[in-house]
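A single protein chain has been omitted; all remaining protein chains appear in their positions.
What follows is subunit A.
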Amino acid sequence: MGQIEWAMWANEQALASGLILITGGIVATAGRFTQWYFGTYSIAAGVFICLLEYPRGKRKKGSTMERCGQKYMTSVVKLFGPLTRNYYVRAVLHLLLSVPAGFLLATILGTACLAIASTIYLLAAIRGEQWIPIEPKPKERPQVGGTIKQPPTNPPPRPPAEVRKKPSVEEEGAGGPQVNPIPVTDEVV
């Protein structure tokens, strides 16, 4: 169990709670239930929570599956720095947000689920987890010719013109012994 990142589950739970709050809020407001204004609050709180929790944080190990289109919300959530990075803040925030919805039966389920999410975030915070945004990886383009500043100015060194001439026909017979230009004596003792 040591490798469980509780914040990941808290995130799913909070997202679900947001949706439940929105649904309960819509039912209460549309049906004009008693104290239905709590329902309107619930819709607003639910939308806020869904937006906050939509971008998934980065896992400590391994690759993280992004939610569809989350990069827009990631950039917004990132702006708040430590307020959104720290899970203690999120735990307290969710707990406070859940309280007003507890006054209405239609949204009390949302309250319970959000309170549970808050508890899991608290556990995550105690274990030192943090919200790390998933950054898009910069595309590594192969630097073609990055080190070429300018073409070479000098031609490559070549041996003198005589040697570059094609070898004469006599030398084609590779089987024959070598003809020495200077007589060589073989000193055999």
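Convention: a residue touches a chain if its C-beta (ideal position, glycine included) is under 8 Å from a C-beta of that chain, and two chains touch if they have at least 3 such contacts; residues count from 1.
By definition in this document, contacts and distances are computed from a predicted model.
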| item | value |
| --- | --- |
| Omitted chain (choose from "NADPH oxidase 1", "Spermatogenesis-defective protein 39 homolog", "Enhancer of polycomb-like protein" or "Replication protein A subunit") - UniProt protein name | "NADPH oxidase 1" |
| Positions on subunit A contacted by the hidden chain, ascending | 1-5, 8-9, 12-13, 16, 20, 23-24, 27-28, 31, 33-34, 56, 59, 62, 65, 103-106, 108-109, 112-113, 116 |
